[in-house]
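Here is the structure we will look at.
In this view, the complex is presented without one of its protein chains, the others remaining in place.
Let's look at subunit A:
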Amino acid sequence: MDVSAQLEAQKSKFKSINVEKQVPLQFDLGLLASFDTNALEENKLKTETDNYLKTYTRDGTQLLINEIFQLPLTSVQDVGVVVELPKIVTAIPREKPLPKPNPPTRWERFAKIKGIKKNKKSKLIYDEEKGEWVPRWGYKGANDDGSNEWLVPVPDNADPFEDQFTKLREAKKVRISKNEARRRRNMDEAETGETQKLENKSKAGAKALKKTELHQQISVAKTSTASLGKFDKPIKGEPSNTKGVKRKFEPNIGDIQKEKEARLNILNKIIDKKGEVLNVRKAIAKNHQEN
């Protein structure tokens, strides 16, 4: 059966897969990109822009697809025939900004102040007993901290009926929970930026904060009695808590006489305090005049 004629007919429908270019294209198959440095034909661009650009793009895409098909094909189940793209060659700028360094945890801050340096430890450690290299921690590790011991000596000062095995296991559980709590606290502190706050706080600021905190605590403690601090004896020199107490004023047009009297009282007190000092010089001068 000769199907070559039909094949020819089919082929003639489409354009040729071979494309001639003056300057060969550069390809970055990792990005599925081709870079064409050929010059565009000016007259064609001006006269028949759409068609020219269409054929130009088609040629470029054809060359790119030729390159892709040159890569080794593999058949993957459920997906089909697949080509593995090579690594990206062109250097593209970062998509996202650089990540900020994590704020130091409580231990890191302490270590910085004390000058404690981290010593890098090896993962495997030579176990003398077993005579082989075992992991320092973890599964079948060396630091078992006694939770899987087969023999545990009872110390002298311990209760003879106490179960030493459960004691060790409970201790380990406590240690794990403490560690977990610390880890969670570190995470929370990193989130809220508390470590930054503590680092940036100046000594004077910390003192002032402490003072206001103390004042608040005092005022809270004062009202934390059974009768909300109403019948407590007032301490000398302590400012009375006027928070939440509504001020009461005299009525705008109240008792005229009363107001006048009150005012005069205050005024007289002030004048008496000042005192009219006898002006000796003036008195003498006056006396002279009279005489």
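Note that a contact is a pair of C-beta atoms (placed from the backbone, for glycine too) under 8 Å apart; a residue touches a chain by one contact, two chains touch by 3 or more; residues count from 1.
Convention: contacts and distances are computed from a predicted model.
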Message = Considering only the chain that is not displayed, what protein name does its UniProt record carry among "Probable glutathione S-transferase GSTU1", "OSCP1 protein", "Mitotic spindle assembly checkpoint protein MAD2A" or "60S ribosome subunit biogenesis protein NIP7"?
response = "60S ribosome subunit biogenesis protein NIP7"
Message = Of the residues A:L71, A:V152, A:L228 or A:I266, I need the one that contacts the missing chain.
response = A:I266
Note = Contact with the hidden chain, among A:V23, A:A226 or A:I253, goes to A:I253
Ask   = Contacts of subunit A with the missing chain: which residues?
value = 247, 249-254, 256, 259-260, 262-264, 266-267, 270-271, 274, 276, 279, 281-282
